[in-house]
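I'd like to ask some things about the structure below.
With one protein chain withheld, the remaining protein chains of the complex are depicted in position.
Note that the chains take the letters A, B and C in the order they are written out, and that residue 1 is the start of every chain.
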Amino acid sequence: MKKFKKMLVALLSVMMIASLFGAVSVSADQGGDIYVMFATNVMSLDTNLATDGDSFEIIADCIDGLTQMDADGAAVPALAESWDVSEDGCTYTFHLRDAKWSNGEPVTAADFEFAWKLAMTANLEYNYLFDTSVGAIKNADAILYEGADPATLGITALDEKTLQVELEVPVSFFPSLMYFPAFYPINQAFYESCGDGEYGTSPYTFLCNGAFLLDDYVPGAASMTVVKNPDYWDADRVSLNSITYQVVGSSDQALTGFKSNNLDIATVSGDQVAAVKDDAALSENLKVTGAGYMWYLTFSQTENSSSDGSLANANLRLAISNAIDRESLVDNYVMDGSIATYTAVPPQFAASATTGEDFSGDQTKFADYIGFNVDKAKEFYEAAKAELGKDSFTFTMIYGNNEGDEVTKVAQAIKEQVEGALPGITIDLQAMTKAERLEKMQNDDYCVALTRWGPDYADPMTYLGMWTTGNANNYGFWSNPEYDAIIKDCTAGAYVSDYDARWAALYQAEELVLKEAVIAPLYTKANANLITAGLEGVEFHPVALNRVYKNATFSK
Amino acid sequence: MADKILEIRNLDITFTTSAGPVHAIRGVNIDLERGETVAVVGESGSGKSVVMKTAMGILAGNAIINSGEIIFRYKDDKGNAQEIDILKKDKKWIRKNINGKKIAMIFQDPMTSLDPTMTIGKQLMEGMIMHMGLNRQQAAERAVQLLGEVGITDPAKRMKQYPHQLSGGMRQRIVIAIAISCNPDLLICDEPTTALDVTIQAKILELIKKLQEDHGISVIYITHDLGVVAKVADYVNVMYAGKIVEVGNIEEIFYEPKHPYTWGLLSAMPDLETDDSRLYTIPGSPPNLLHAVTGDAFAPRNQFALKVDSLAEPPMFKVSETHYAATWLLDPRAPEVKMPEELQKRIARMLKEAKSDAGQL
Amino acid sequence: MSRKNKKTVSEAAVNTYVPSAEDFVLDVNRDITTDRNFASQGFWKGVCTRFFKNTRAVIGLVIIVLIIIFALIGPSLNQYGYSDIVSVYDEETGKEITARSMPPHIPALHKLFTGEDYDDLFAEHTFIFGTDSLGRDLWTRVWYGARVSLLIAFVTIFIDMIVGMSFGLISGFFGGVTDSFMQRFVEIANSIPRLVIVGVLATFMTKGIGLVIVALLLTEWIGMSKIARAEMLKIKNMEYIMASRTLGAKSGRIIFKDVLPNTIGPIITQMMFSIPTAIFTEAFLSFVGVGIMLPQCSVGSLIEDGFNNITTLPYQILPPILVLAFLMLAFNFVGDGLREALAPRIEDM
Partner (left out) sequence: MAKYIFKRIIMAIVTLFIITFLLFMLVRIMPGNPFPSERMSAEAIEKKRAEMGLDKPILVQFGDYIANIVSTGSFGKGSSLYNGAPIATVLPKAMGNSFKIGGIAICFGVFIGLVLGIAAALNRGKFWDVFCTVLSIIGVCIPSYVFMIFLQYFFAYKLPVFPFYFNNRQFFVSSIMPALSLSLFSMSTVARFTRNEMVEVMDSDYVLLAESKGMYGTKLVTRHILRNALIPIVTVIAPLIVDLLTGALVVEKIYGINGIGKLMVDAITGEGIDYNYVLALGILYSTLYIGIMLLLDIVYCLLDPRIRVTEKKGKRRREAEKKEAPAAA
């Protein structure tokens, strides 16, 4: 039987030797090649179909819009060399520069017209950016909601290099809206040459005119690569050779990937951030950036299969909101630099065009409605119990189990804090997928939900617009005519042309929301990024495009 | 004096079982002359098949051989005589040179002795190919010829069949064919016919006798059935609780048994004339060798036991050149004890029959 | 006679007693008919004696009993509940600090080795297994989790025994049309992805351990039925089966009385191996939100939580994996012991 032992030992040693000669792992530090981490799958590269941040990032690497984001998020000319605006602010004429697609075809105004009108023909997630609530492009509402002919959209290519866009009402942030992927151009001839649904599913069915070319990609792939585009119109400012994206599921694994320098940019969360802070060398690489989206609790104010309707009582909601210790949430559970938030609009994302200061810079503005004050919470709770005539409540809080480890921790922390501060309230936690959670919230089949909202454009309206009566995201089904009136004025009414007045009115709207605790803001998510030494110039943004590499430099 | 093919000298074996050490063999001596047939008789659990498995070198892993030697004399391939002690040889050497080649064995239950997933032909040819260096073709021919020799009809078809398609009797014939396939010098049969019905039993015994005469094989029978012993054996060893208690040639054991245990065995054998309504059985059951044995192991069941039997173990008393028995009754100081009446009458009848058979010859 | 005669063999032969004349007298006054050696035992009594003689099996049983005891009393040994987040108000920073992600923190031992107490905020707290990343005591959670996982383990054994084994044996025994029909049912049952089955169950059942058990009931028995069927096919044509059939035994009796004891080997091995799979299935279902609700936990869910910080906080995954390993070791030893006891291999006598 000794034969078997010899055979086994031989087998194991052969395997080890074979692997030694196989290859030392591809180290990530030749010249300008960087390895960047994605936390989730890339959904699609078709600018019309893409819905998630990672997809936008790769699309923006390969395709330019009319404008681009500079370091602080302002719109700078890209494919549009310059543009002029009519006096009433409703007509934009963009003058395109000479730029070429990766198949040699020139980029023309017709590409933009084709792309936008193509968007109008399908039910897409981001079609709402065209309608009067955001971009207010002429006839967009009629096409989207009344079935008008897509050709009537207010966009016309006057000639190869000039594009005219007409708006229903002047939109102050319109240029910054243009760097959002939904407004990028698509070459009609190439699009129609691909099979149905084939566009954007591989490097051969995708056309680039941006800083990088798509080199390796398959839908749902775990790793993707883009390489420098030599004939990009601004090629000399791009110094990176290639970017390889690697989908990494767990934060622990991301940290190991970074430490073994298989990742140059990695996003870590929770305990890994704590571990990085303890390690002096590693903490130099740590760079906390605003992720832009705000986590908050939304309460269903109607009686439905999951809730007894007691949350229609504002005092009860205020009690819960004030029983939550947001500093402890951020310090002990999220721990990745996220900021406790006491306002309905998250800080660090929307700055006033005139004064330049952040809309939610002052977090104590609504201190008397929202904060961590157990006594005040008890007062609200007693008032609520008196009004409702009940002294014990059971709520089911739904949360997503595929939206990050910290979400599960926050849910359990809130349960502990609220049950600790307000005896008589029991919160049952119910995990489900994000999609299932959304469906339950949209069908008003929930009681309390831990949810989030990410801004699509740099204006407070992306948040405050959500709580108007009948809005798809008004999950509490709250209706307040005074609130609706203010929002109406800001989008289409008196304040449209008067910037400062609009800015002040938005504050009033925010106060209404917080006074009745329609939502209980918790924290604004930040990303704890680890960036290899020697890699500078990567621009991080909380809105639209998370990371832009155009001006990044990587010196060994 | 024909030479002794096999000599087992005071073999002593203990088994380590989960319940503790079992002292199964307590000093066994067996001799076998070339060409003769020896029977080893005893109740089940007396250690008969353990001795033979030791001789074959296929003992279980948990056996410890405390002492003893097994001398085996045979002629090797080049024809010169060899004498070895099987206990000293390592397993691999025994498998290569002795098992199947010089000593072969037949087991009790034909149902499970053949590999269920292998054709009869292959199982037959395996031994020959390995020991006699025949190629497949030659082995196949010899196999068919062997099947014919052991009395199997239409052997060519049987070669391709599987064990479960044959009856018990046929399977035992095939096991015999396998055993003699390499012309062994010694054939050990461990209760070959116990699992078969009487008519087939007689055929199998005749077959073994015929093969023994044709090939000059010496045979050891292990059985608890005295009827079989009477038909085939030249010498008989009566075994009880791991020791040989009486040994002698066929006449001495059947007509002048000396050991009370042999008396018990003989009177327990049913035959036509017994008028006693209830068949005589030896009371009690064999001792559990987990516990040490003091004195004569048979004493607790022996109606003729003496006081000394529970004090010391009786040595082997010589009755004649070939007849020995280990019982204190043969000691001169012991009181004169006769065989039970019933047994004396039966032996007298057997003697009369034997003379009349001899007369007719 | 001494109960266990450990003396070596040679001693017994030495006491050569020299018989004297008066010994040679018939020793008549003895009852030779009683049978002293092989007192007859009932089958099950025999199984128990054989089982308890097997030291490994006993060790296995002891481990299982220990784990059950710890699972019951473990959580109550200290003052923390399985969901209490331990936190302390820190004067300097004026903030509430939770005892999150602390390695094993035993003041008594620490004093023993280093001679002085801990100096951190939680000096007087004892966390034998440390705390999880929320600040809850892992000792309490591991033993609380052990309750759920033990329940799952025994449920699995039950499912394998009752559903899986009998399905396989029946399917194998009857063969022909019934066998192919039952096998097609197995193929259909096994082809529906577990997530789909669980999703559908969740629509009309209340989520919780009950739903997990029903899900296991629907999916976990297939492996066992395959093994049982294979064994049955092998043994179906043995003579003794034919024999009992000729004696007029009904199929049920043959399957469970004649065939089962002889197929007990692989069946018990498979049973032992289906336990960890079931425990991890429960953890997966709890993660998906269909099994036990947070902050409850099971050994499987603790392993998954520990997995999230495996390289930075390895101590978090160690206790649950060790408990599972010991449980599995114990179940395997007991399984082997049972297999030996039920169908003892007669050691060559």
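One rule holds for everything that comes next: a contact is a pair of C-beta atoms (placed from the backbone, for glycine too) under 8 Å apart; a residue touches a chain by one contact, two chains touch by 3 or more.
Here the structure is a predicted model, which means the values were calculated and not measured.
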item	value
Omitted chain - touching chains that are shown	A, B, C
Omitted-chain contact residue, chosen from A:Thr67, A:Thr108, A:Ser176 or A:Thr201	A:Thr201
Of C:Leu121, C:Val200 or C:Ala243, the residue in touch with the unshown chain	C:Val200
On chain A, residues whose C-beta touches the chain left out of the figure	1, 3-5, 7-8, 11, 15, 19-20, 22-27, 41, 43-44, 46, 49-51, 123-128, 144-145, 195-198, 201-202, 218-223, 246-250, 252-253, 256-257, 259-260, 262, 402, 432-436, 438-439, 442, 453, 472-473
Where the unshown chain meets chain C, residue by residue	175-176, 180, 183-184, 187-188, 190-193, 195-197, 199-200, 202-203, 222-223, 226-227, 229-231, 233-234, 236-237, 265-266, 269-270, 273, 276, 280, 288, 303, 307, 310-311, 317, 321, 324-325, 328-329, 332, 339, 345
Touch list for chain B against the chain that is not drawn	56, 58, 61, 91-92, 95-96, 98-101, 104-105, 107, 109, 112-118, 126-127, 130-131, 153-154, 162, 164-167, 169-170, 175, 178, 199-200
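Heads up, the rule we're going with is that only the chains that are shown with their structure count from here on.
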item	value
Graph class of chain-chain contacts, one of line, ring, star, complete, other	line
Chain closest to the assembly centre - both centres taken as Cα means	C
Distance from the mean Cα position of chain C to that of chain A, given in whole angstrom	48
Residues of chain B whose C-beta touches two or more other chains	none
Per-residue overlap in chain A, given as positions that touch at least 2 other chains	none
Complex contact set, residues of chain A against chain C	250-252, 255-256, 270-272, 274-275, 325, 327-328, 331-333, 401, 405, 408-409, 411-413, 415-416, 428-433
Chain A-touching residues of chain C, taken from the complex the two chains share	83-85, 87, 95-98, 100-101, 133-135, 207, 287-289, 293-295, 307-313
Touching residues on chain B, where the partner in the complex is chain C	12, 14-15, 17-20, 22-24, 26-27, 45, 47, 50, 53, 59-60, 62-63, 66, 111, 164, 283-288, 291-294, 299-312, 328, 331, 333-335, 337
